[in-house]
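A single protein chain has been removed from this complex, and every other one stays in its place.
On to subunit A.
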Amino acid sequence: MESATTDHHKQLQYCTTRLPYRQGRELKAVKVYTVASESRYLLIFGVPKINLQGNLKTKLQCFGKLQSCACITPEMAAKMELEAFTDVFAVQFERLEVARRAKRQLDAKQFYGGTLHISYAPERETLQELREKLMKRSQEVAHRTRRNRTDQTDSTPAKKRMK
């Protein structure tokens, strides 16, 4: 029944064997996400150990309101193998969409000589935050469903583009 509780933070390999019709422009790993996977809390691995907390904070604040950004290298080093000479930061955004965007744009990108690896950290949420996250998911779904319906009736339907 047991698994290392940091398994979901390990970086997976990119998938290189996709059939051409479904190989996107970027390489991605084979991974599934649900509301249980995502979170306003992120862990950022691979930050070079040269006092970059300030720089990282500034970079993250460009995406939206940052609630906290703390170095947790000692805590994580006990639980999993970390890249040498790098720090791990635990980050909390005020909104989930902001965390999503930051993860998407910064994951696997260069940062002062290191390559960042970012993963969601839902284990850091409180029970109340988890309840709210699930509630927000159902609100977003309802909102999106309505939006998609009105978008469709306003514009001409998408046509098949094969020539």
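Definition applied: a residue touches a chain if its C-beta (ideal position, glycine included) is under 8 Å from a C-beta of that chain, and two chains touch if they have at least 3 such contacts; residues count from 1.
In the analysis below, contacts and distances are computed from a predicted model.
Missing chain, UniProt protein name: "MaoC-like domain-containing protein", from among "Vacuolar protein-sorting-associated protein 36", "Transcription factor bHLH62", "AP-5 complex subunit beta-1" or "MaoC-like domain-containing protein". Summarising the interface, subunit A meets the missing chain with residues 1-3, 5, 7-8, 15, 17-19, 21-22, 30-37, 100, 104, 122-128, 130-131, 134-135, 137-138, 140-141, 144-145, 147-148, 151-152, 155, 158, 160-163.
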